[in-house]
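Presented below is the structure to which this report refers.
One protein chain omitted, others in place.
Here is chain A:
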Amino acid sequence: MVLEATMICIDNSEWMRNGDYGPSRFQAQADAVNLICGAKTQSNPENTVGVLTMAGKGVRVLVTPTSDLGKILACMHGLEIGGEMNLAAGIQVAQLALKHRQNKKQQQRIIVFAGSPVKHEKKTLEMIGKKLKKNSVTLDIVNFGEDDEGKTEKLEALLAAVNNNDTSHIVHIPAGPNALSDILLSTPIFTGDGEGGSGFAASAAAAAAGGISGFEFGVDPNLDPELALALRVSMEEERARQEAAAKKAAEESSKQEKGGEEQDATMTERASEGASEADNKKNEFLALAMSMDEPASSQDLQDTEMSDAAAEDTELALALQLSVQDSAKDSSSQADMSKLLADQSFVSSILASLPGVDPNNPSVKEVLASMQSQSEPQQKQDEDKAPKEEDKK
């Protein structure tokens, strides 16, 4: 909740017409500016924000530091793109504007959007940086857009000259599918202002970045229970769909190949089923299963296509394994499971290979026995089912 007066320097040069960020670089920048203004004014009601443009006929101050968000947003309309950005002049005018802030207790901060090439010398920038440091002005640089030789270096040099106790930051944003403003949310520019950076920034970060806040699906069940529920339900449906697809693939693979591969594919599922007993052994099982897949794949011609299917199937198998762990009611895997479970020696050999599980452990033996008894009545049903499906295909 730092009391701050901020000047945002916008780049409205010709380079901002480019569309590699968002709808256009300029639009992405405008969104980011709106976000920053909102965050600053929310984090402390006495914060003021001002905006100036650096390109065009010259540096022009659009709005002097004010806490009126409406004024700031209004002045962003009707901005024209053109000319070249004058970074040095922009920063200096911003500094002058901050000098005239009404509340002298406010911390001075300048946020610069550097999207076009920087034509100033490194020395000039360093001198400006030193002057800023002398006047205890902190600087945040958003480096995006054009990346010509030396631009990053110059900006880093500028930052080094200004930086005092790590209060100034630089952010490099490459072009990509994510919006400029979304990426900015997770940077120190937002999170750096005070503990937690205010509820606005935190909730916006949670919504945009999805999962940073740690909630499942990135939506707080307290804030929006219906949305969280809907997301969960759709996730379950997706899993069910994936498991059905995996089932089909597993069946197809079992239909086509000869013995060994089926064993491998189903052993993957088998092994993962066994892992449900010891969740933390899950990864080792998977590794084991995959290592079993590999030697098998070297066997015969059909194996090569099978191994591809199996390799893809490991993804499906993983999804399958997850769904199986959740529901534990997958009938087809149980059908295969029952076949293999019958082979108790095989299962115990697998369990023996696990570092932590002792096959002679009475509880493990108990579980195995129960699984086996469970599988026997199922086996008859499933054997009827399996030949039927093979007849169809």
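Assume a contact is a pair of C-beta atoms (placed from the backbone, for glycine too) under 8 Å apart; a residue touches a chain by one contact, two chains touch by 3 or more; residues count from 1.
Methods note: contacts and distances are computed from a predicted model.
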"Pyruvate dehydrogenase E1 component subunit alpha", "histidine kinase", "TATA box-binding protein-like protein 2" or "MPN domain-containing protein" - which is the UniProt name of the missing chain: "MPN domain-containing protein"
Residue, one of A:R17, A:H100, A:K130 or A:K248, that touches the chain absent here: A:H100
Residue, one of A:N18, A:N44 or A:Q92, that touches the chain absent here: A:Q92
Options A:V61, A:L79, A:A157 or A:L231, residue touching the unrepresented chain: A:V61
Absent-chain interface as seen on chain A, which is shown: 58-59, 61, 63-64, 66, 89, 92-93, 96-97, 99-100
